[in-house]
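For this depiction, one protein chain was excluded, whereas all remaining protein chains were kept in their positions.
What follows is chain A.
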Amino acid sequence: MAVKKRKERAFGGESGNSKKFKKYSNSKGPMKKNKNDTRKKGKGPRLPSALRTELDRLDPKIASDSDDGIDLDVGNDVYEYEEEVPQEESRKNRRFDPVENYDYELPEDFEDENVPSDDEDDDGDFGVGGNKGSRNDDVDASDGDEEEDDERHLRMLQGVTGMSTDAFGGKKKRNSVVISEAHPESEYNPTRDVLEGDSHITLQDLLDPIQGKAGYSKLRKRVQHMDRKSTSVQAPLPKVDREKLERMAVYEHSKKDITKWEHLVKRNREAPTVFFGGDVDLGFSTVGAIASEFEPRTEFEKKIASLVYDDKVMEAHKADGSKLLELNKISEEDYMKHRDHVAKMRSLLFRHEMKQKRIKKIKSKTYHRLKNKDKLKVESAEMLMDPEAAKEQARKQEFKRAEERLTLKHKNKSKWARRILERGLNAQDEGTRAALAEQLHQHALLTRKINTVKDSSSSSDSSSDDDDEGSNEDRASELLEKAKEKTLKVLEDDEELPNSGVLSLPFMVRGLKKRREEAIEEAKLALQEYEQLEGTNDAENSKPATASGRRVFGRANNEVPDSNKKTKTDNKMKMDNYYGNSDSEDDLEAKANVNIEGCKRNDVEKDVGPNYDRKEAADVSIFKNFDDNGDPGSKTTYEVAIFASDSWRKMKSENGVDKNAKKLQQVKEAIVHNKDMEEGEEDSDSEREQMVDGILSSAPKESYELPSQSELIRHAFAGDDVEEEFEKDKQEILNEENPEPDKPVLLPGWGQWTHVQQKKGLPWWMLKEHEDAKRKREESLKKRKDAQLKHVIISEKVDKKAEKLQTKSLPYPFTSKELFEQSMRMPIGSESNPETAIRSLNRPEVVKKPGVIIKPIKFVEMHHHEKSEDYKRSGQKQKKNKSKGASGKNKKQSN
């Protein structure tokens, strides 16, 4: 067991040795002898085989064990192998301690456990082994000390003689032993070897003498323990190296330390603006603060101060103030009274408000209708009772009417009404139609009142118009009948063709006839419609009058189309007459004209109002609904047909006459239209459309064939040869940029009279110069960028003015042309930027206040989340952050 352990240890030691060897070979050093040890060890296996066999015979058990075992035990028995012994010995007395220190590979406890027992065993062996143990040890020690010298010597001898080292070794040892000591060996008298050797006295040496005495083993154990635990102290490095190492350490440390500033510095550098002395208080900011600090200095100020702060004045001021307060006093009862009164008023007001709110919320129509009726009743009663109230009422009405005239609120102009009309009245349900009609009625009422109010001399007609719905209904049918009558009359009335005058000309006669025929046709159509309408009217009339809305609708519905039809036919006829003839008008026309005159002169048409309006409203509906001919022309020529109470009256509206005279745009249009109408409506329509088309898109004739593109171009540029021109241009530019050399001319005067020049021609150098110049020009022309490009001129002339505005190379901080151009793209002035943006656009890199001391940077820890945020955010936001951070930091600084 012990042997096994020892073996392990020996291996360990060996590996340790080699390791150590490596290390120390690097740093040339104090451990040279170890080197020798290992070398000697390498020599171990080189024992003569004879000796080995002998050893085996002596102690077969050990020999079989291992080589190291041999070495160990041989030391005890055979003197010749003493050289081998020191290795073992030295291990025992801890010569190799430093080795074990460097042995980092092996776990320490591995040896720590085993070693003590091992050594003890060894000691035991030695103690038992021989009575001259101590002596033996001593010798071993001395050998250990001297071993490298011996070793070297031995090797030399071996090299010279070729004999084994053993032979010489023994001899040498013996020699060293021979040198005798004057004194007995003890711890106080170490052997000469010990003293002279380069090693020191080891603890082992000192311990050996007391071996076997009381407490020896204890002491020994302690020593061993100490040995194992203790680390050997290195020889101090030279001062230069030491300082260098220290400096390196210091530098590394301070380097690391100073790196902590990096994020601050980086932030500062990247910030578009750095702020310094941000919140340094430069003094008083408010007037009050300055005033409170004021102290009178000059005489004048002092005088003023003495006056202001005079005790009497102050007292008087105080007294006065209190007096004023006294005057303000009121008795408690009064105050209470006043308060109660206010509270009461408030509560009343509140209640009233609440009531009004409730009433306002009521949606019931009946309620509102009743309410309105009540209101009207009350008003009418008031009107009767009180002339003042009547006046007021009248004024109100007047205002309403004026409003109506201005806004035309009830003329179905609202969005809702328009939409309904667009979709068609027929499509609507009755309620809606009724509502529309009601509106119109309202409008009519409101505007009709104008006449009644304006003209106090109201005719009987007005009253008939004013009457209620029922009578209106009757009147509608009446009117229809009248209209019918009228048309029939027109139909029957065979107008005599004029026999003389311009109109008697055959083409005029033909035209008239034609027109008449048309009119008759129209009249027939109208008649048909009247009949239809009458039918419907009757049907509707049969329904009871309870639903007033419906009734209203029926009336409106009936009246509207018929009146319009009427007007239309009348329009045409009248217009034809108006433009077509001069003298021989039919009676209708004459009547109408008379009516017009009458209308102008005296306000015959008091009752026209509602009709007129109705017609107008119907106008719209007709064009939307019954558009047999959607002729806008008739819209523009605005004519009014008036249903007089007793007779059909056809009149051209004032517009027609007056505007004609004034040559207003409208009338002009009408004229144009009318002219067209002479040739027939459909024709005129189509023609007009064509005309519009002609204006908008000059439509080509159908027979025209499109020429091909190239043909077109050839036609277009028939006269000029572009290519040739371009070539000429290019040549010109080339000549301008690379001018052709001048031809050499005869030198005036030189050899003229001898005609030498004429004979010899030009001097050679001149010709050569010319040639050179020509060649140069050719070359430069060839080098041009557009030399190969036939249709391109690339000017190589530099524009000096433009050059001023360009950089020759990309300026430093920019990495690409685009970036550089980007940097100047947007203007930064106040003309093209809002006030809020300018400030950040124009902010300088360093913002500081004059007269404020700027302190050096102070360290601020940057939080991790802040850092990560910085990374996450991008572009603008980051910048903002940074600048903020910088400012914040500086604030901290100034604090």
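What to note about this one:
In the analysis below, a residue touches a chain if its C-beta (ideal position, glycine included) is under 8 Å from a C-beta of that chain, and two chains touch if they have at least 3 such contacts; residues count from 1.
Everything below uses one rule, namely that contacts and distances are computed from a predicted model.
One chain of the complex is hidden; its UniProt record names it "DDB1- and CUL4-associated factor 13", one of "Integrator complex subunit 4", "AP-1 complex subunit gamma", "DDB1- and CUL4-associated factor 13" or "GATOR2 complex protein WDR24". The residue touching the chain not shown here, chosen from A:Pro506, A:Gly719 or A:Pro834, is A:Pro834. If you put the hidden chain back, the residue from A:Glu246, A:Asp340 or A:Glu521 that touches it is A:Glu246. Although one chain is not displayed, its contacts with chain A can still be listed: residues 243-244, 246-251, 253-255, 257-259, 261-262, 265, 268-269, 274, 276-277, 803-808, 811, 820, 823-834, 838, 841-846, 848-857, 859.
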